[in-house]
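Omission of a single protein chain aside, the complex is shown with its protein chains in their original locations.
Order of writing sets the chain letters: A, B, C and D. Residues in each chain are counted from 1.
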Amino acid sequence: MEIFGVPSALLGSQLLVGLINGSFYAVLSLGLAIIFGLLNIINFAHGAQYMMGAFVAWIALTKFGVNYWVALLLSPLIIGAVGVVLERTMLRKLYKLDHLYGLLLTFGLALIFEGLFRDQYGISGQSYPVPDLLQGGVNLGFMFLPIYRGWVVVAALTVCFGTWFIIEKTKLGAYLRAGTENPQIVQALGINVPLLITFTYGFGVALAAFAGVLAAPIYQVSPLMGSNLIIVVFAVVVIGGMGSIMGSILTGLGLGLIEGLTRVFYPEASAVVVFVIMVLVLLVRPAGLFGKA
Amino acid sequence: MTSAFHPHPEMLRIHDLHAFYGESHILHGIDLQVARGECVTLLGRNGSGRSTTLKSILGLVGRRSGSIMVNGKEAIAEPTHRMARYGVGYVPEERAIFASLSCEENLLLPPQVASGGMSLDEIYRMFPNLLERRHSPGTKLSGGEQQMLAMARVLRTGAKLLLLDEITEGLAPVIVKKLGEIIVELKSRGFTIVLVEQNFRFAAPLADRHYVLEHGEIIATISADELPGRMDWLHQTLGV
Amino acid sequence: MSEFILETNGLTKEFKGFVAVSNVDLKVQRGHIHALIGPNGAGKTTVFNLLTKFLPPTSGSILFEGQDITREAPVVTARRGMVRSFQISATFPNLTVLENVRIGLQRTLGTEFHFWRSKKSLDVLNGRAMELLESVDLAGFADTVTVEMPYGRKRALEIATTLALDPKMMLLDEPTQGMGSEDIARVVELIRKVSANRTILMVEHNLSVVANLCDRITVLTRGSILAEGPYAEVSKNPKVLEAYVGSDDINDAHH
Amino acid sequence: MNNTNSMFARAMPLLLGALFVIGLVAPFAVYPTFLMKILCFGLFACAFNLLLGFVGLLSFGHAAFLGTAGYICGMLVRDAGVTPEVGIVGGTLAAGALGWVFGVLAIRRTGIYFAMITLALSQMVYFIVLQWKATGGEDGLQGVPRGHLFGVIDLSNNLAMYYLVFAVFCIGFAIIYRTIHSPFGQILKAIRENEPRAISLGYDVAKFKLLAFVLSASLAGLAGATKTLVFQLASLTDVHWHMSGEVVLMTLLGGLGTILGPLVGAATIVSLQSELADTVGSWVTVIMGVIFVICVLLFRRGIVGELQALIQRAGIR
Partner (left out) sequence: QISGNTVKIGVLTDMSGTYSDVAGPGTVIATQMAIDDFIAEAKPAFKVEMVSADHQNKADIASNKAREWFEREGVDTATELVTTSTALAVMKIGKEMNKVVLMNGPASTPITNEQCNDVSVHYTYDTYALANGTAKAVTQQGGKTWFFLTADYAFGQALEKDSSAVVVANGGKVLGSVRHPFPASDFSSFLLQAQASGAQIIGLANAGADTTNAIKQAAEFGVTPKQQLAGLLMFISDVHSLGLKNAQTMYLTTGFYWDLDDETRAWSKRFFDKHKRMPTMVQAGQYSSILHYLRAINAIGTDDTAKVMAQMKKTPIKDFFAKNGRIREDGRMVHDMYLAQVKTPEESKGPWDYYHIRATIPAEEAFQPLSESRCPLVKK
């Protein structure tokens, strides 16, 4: 069977691949959205932190023999802790200022991180093996699905929906949302907002690192792995609008799918399709799909 | 010693309080005391520093110095979120309703800092408007509804020392009247209240004492008994 | 010309099933100071938002000077001469007082997009700007940077800036909110002064201000008009007393 | 405070005059290509600053204008054989047109959104430039002849080229200076201070921002087109988002919202880059990052801003 001249098996497999990429977009844009939500900062260092997450896993494996599963926990913790330190020492000083300073600071940090890793590990990147448990793949009939990719989707979606649940359905989440709007008053109501902010940043960063570890066995672990990805994720965030957590998750997944389809029907445009969609969405809904104007 | 059984008779004692926003020095040594169950007002012209006094009790100003004793304990060095644990509740001038939370979520948000916080039912009985709009997003409420919500929110926490900044602002007379009744009731329940008000007609019958501020200093203290005799002076200084 | 500068017919606004403004027929007579009062949540601000196009009505129409303006863009309505003030003070804080007023006047020159022209070309407006400042007693502050002014004066400046547009009609939403009594008196005088030759529609909870200023009052409850008439009449209406004042003596509601 | 402000206002023409004279004699003291590079990036940063410093819009996609104008100018001069001034004008117009497109899409949002939208749009331009055959892809647009100005003056002479660049810079700078001090600039300032109020006074805010954006884009394009002639090439780095970041750094380092800051910032960064290239090798990015962080944390007024503050404090005392 063919659809627009493309065998349906190929189409099915592309949709699945799109979903896998969408999972990465979702985790990354979720982290960005959370940080933006509470700190009002666009975390330009998100891509670098994603890269560092992957590197920590790689270093842990090659230098200390720490396996994938431990790294999946450890790396977000370590990078999250780095995030906590950054927030305490630097970002904290910027909250009273125009938001653009946060963007500029994290941009500078991204340059530093990428530069340091580049200096230390060179540019070519390192290989991280697929964990033994997830080796191989299953034949779905229409495609060969590497088990690891399946795991990525499951892990990413679990984390995304878990996060969504915490933020939308728990008291902690209500503090977060309220703190986003008026930290002073939330403080006056007796909630330790500075701590909340610190941990939110740490958590957002940890999400980036988590995505990094997930990515390590798929992509080469290289110092620049995050720097191009992050701009696409920014576009995803613009398309989704910063309005809702669920919005950023769904937009991430959706754009992964659309990108996957573009790669079949018109691969030349697959690099720009996200940006084209962004333009179209902005024309119709300046605040993004889920954003509040 | 103070304890739950022997509460300190003095709920709030402020001594030589100075406050700054960046370079500008706003409060120049405020002194005041409020006993448990009392209601006092801060009067003054626009910009005289009344709101700033409340904010500096909570640590919401740039910098502050002096002494703030709450319930007998020094609190000047405490961060804002700890002040709430001292039993201080604050209704800000600008209401600060959270837009991303519904009316009811706004009410559910504050943690209980002490026993005796009001239940939702009690709140809705007090402010029927809120019951009707309970699922509306916070900022979609009308100005007056937001004002009620801000007041209600603090009553939920169980805070016993209430710092209320212009709570009648933008309210219809019918609600203002209701608020007056509520404050009387709160007093009778042992709440301590510091009121900042422009609406003198509202504040006068409620207060045990009035502090008059000018340029960040207290220029007069007038007790309820003395009030009739000082009305002329108040007229002159405040245009009341 | 009709005696009514502004008319609404069946003006209605629903928010997700909640009717905030329902079937309001409001008529504002030319030259009047007209007050819109009512309990909280009655829909006053929403009516203002509808009139100035910050919100689109669900149904009903708005006529300004006999023209249907229901579907116009906010800027267009503003240029027709219906200008609103904001509840928070709306000045340009880092411009001088004179420059603030000049921003209001500048559109008359038609050079607002001329990036190649010198700023000095605006000096021709200074005379008119000073006149406006004098009319609100701010001439002495002309060169002050606006942030440094006291609250009540900023309010006056805002009104002067609005007057620069020479509006036919001004909409004021709680103009005395947050003011001390002395400033209230000043603003009341100001409103009275500028109301010459123009129409004013205001929302105000301070009934002494309303009593003092307004020619006609519309009382809104739950989105609908409850009563309308001059102060003396409305203030005796038992329904109004019950819904709005909460006692049978209107004087209780004065600040 | 007012006094020192007006003191600045009075000193400004003197200062600008002095700089003009320095600019005239500079190529005899300093390597002209280097100066030309500084002037091109200086103009680029000034154009960027017009938007960020005076309208309050952070565009993170200004490289798109620099680069597009550069490529268009290069193609016009190299492939269509027009004279250099036509190339420059063509490039500038192209950048202006692109600026209009960007503006229409982005102007409705402010703050960080605006930054992200411009960034994403410029990334789109990057991909187009990369994939389009005529641009030479990764090899860049090479071998653009400098040609003869008005068909007469031979620009392959470095000194002649320098004076053209200097003239272009002065024109661009004058336009910016005038824009800031024009009736239009006055409205921009008002919009920046209180946007809802400006709307309520009947100004169509979006149109003002759009015009400012187009102006800024065109001037960035002017810089880019000129730069292509100077180096006789246009390359992908000009449209890459790192370039957008660099111009922010230049402006920030020099002093946001100051008249001369961007030029000073550009001169500093350009010199630093060429110095660092020989000495520290791979640490260039790290050092740039550190400068960014320091600027944001400790040095927000930038070089010129700090100097002004210093003079002001001295003046008050």
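Assume a residue touches a chain if its C-beta (ideal position, glycine included) is under 8 Å from a C-beta of that chain, and two chains touch if they have at least 3 such contacts.
These numbers come from a predicted model, not from an experiment.
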Displayed partners of the chain not shown (whole complex): A, D
Contacting the left-out chain in the complete assembly, out of A:Met90, A:Leu224, A:Leu250 or A:Ala287: A:Leu224
Residue of A:Asp98, A:Asp119 or A:Glu168 in touch with the missing chain, whole complex considered: A:Asp119
Touch criterion as defined above, residue of D:Lys37, D:His62, D:Arg78 or D:Arg109 at the omitted chain: D:Lys37
Interface residues of chain A (partner: the chain not displayed): 7, 9-10, 13-14, 17-18, 20-21, 115, 118-119, 122-127, 129-130, 137, 143-144, 146, 148-149, 218-220, 222, 224-225, 228-229, 260, 263-264, 267-268, 270-272
Chain D, residues in touch with the chain not shown (by the definition above): 31, 33-34, 37, 127, 130-131, 133, 136-140, 142-143, 227, 231-233, 235-238, 273-274, 276-278, 281-285
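In the analysis below, only the chains that are shown with their structure count from here on.
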Any chain that touches chain D and chain A: none
Chain A and chain C: spacing of chain centres that average the CA atoms, whole Å: 48
Cα-centroid distance, chain B relative to chain D, in whole angstrom: 52
Length of the line joining the C-alpha centres of chain B and chain C, rounded to whole Å: 31
Set of chain B residues in contact with two or more other chains: none
Touching chain combinations (by label order): A-B, A-D, B-C, C-D
Complex interface listing, chain C residues touching chain D: 74-75, 78-79, 83-86, 90-95, 99, 102-104, 106-107, 109, 111-119, 121-122, 143, 145, 161-162, 164-165
Complex contacts: residues of chain A adjacent to chain D: 36, 40, 42, 90, 93-94, 97, 99-101, 103-105, 107-116, 118-119, 231, 234-235, 237-238, 242, 268, 271-272, 274-276, 278-279, 282-283, 286-287
Residues of chain A that touch chain B when the two form their complex: 171, 174-175, 177-178, 180-182, 184-194
